[in-house]
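Left out: one protein chain. Kept in place: all the others.
Moving on to subunit A:
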């Protein structure tokens, strides 16, 4: 079966090569779009997905959007100290001027943290916030593609403050901007915010007593899961939905293109199948050979497109939100493989229906 399939394909190189190429192109598009989808998604919500927080306390009328939610927490901190297991989460948008490039402002999300808590992710490079005081910041490494290096200074026009980059962290982006961590002390000492505020409160393990105490104290809010907060991040659902829609249609298209091609090739070979059946070949052998060809084509094209997509990670500019996620790639590859086989089954019906008697009588 395998040898016959290979010999046929080797003989009709152009025909099968074209199909393989089309499958390769569509599969690459699927994988690249999926890489883009997870890259964009990461840019939008990585800070939340990577966060250790399990539940968020947000305003009831905020539709779970952190940016629409806000509390004054001065009294709360006195009543229920954060040592009991909660932390205020502030997402403060800032537009930095980097090294005097006045026209190119860098949008970031500033998050003041107590560096001893789980809210702070730590650094992968440079110094840690824990040992620092003053206007020092740890920024997400995506800022490197904007030219930001260690010990660079970033100036905020609005507050007239200059911050020094002392370290880099990773996977910390929120709403398509890098997250910038600063100590709470610096944040409030410099009166970036006049009062102690929080967009939301987080806990790192579910604690019913604590959570009930907080909701009783701040009665305009409610506790929601991390997943609900992620879904509510503006743009996230619509972005992902439109990209996933594209992927879905591409997969359907590849199924139909392959099915059509194989159907045509099968029809061209009906006479051969009739002869082979007359000689004594079984349906299982003939269908098996055809499916084998689809398997060979699909494995070949999909492997190539995985390699191609992987090489894209080196070609694409650094700032491009592209994420080569092996698990997603495998899932989509398997899906496309299954769909290709399904498409080829259409041709199998034609093969089974071929009457070997047509081999007799030649053109009669």
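Heads up, the rule we're going with is that a residue touches a chain if its C-beta (ideal position, glycine included) is under 8 Å from a C-beta of that chain, and two chains touch if they have at least 3 such contacts; residues count from 1.
In this text, contacts and distances are computed from a predicted model.
Looking at the choices "Aminomethyltransferase", "Acetolactate synthase", "ABC transporter ATP-binding protein" or "2-oxoglutarate ferredoxin oxidoreductase subunit beta", the name in the UniProt record of the chain not drawn here is "ABC transporter ATP-binding protein".
Within the set A:278, A:295 or A:320, the residue that contacts the chain not displayed is A:278. Touching residues on subunit A toward the chain that is not drawn are 4, 7-8, 10-12, 271-272, 275-282, 285, 356-357, 359-364.
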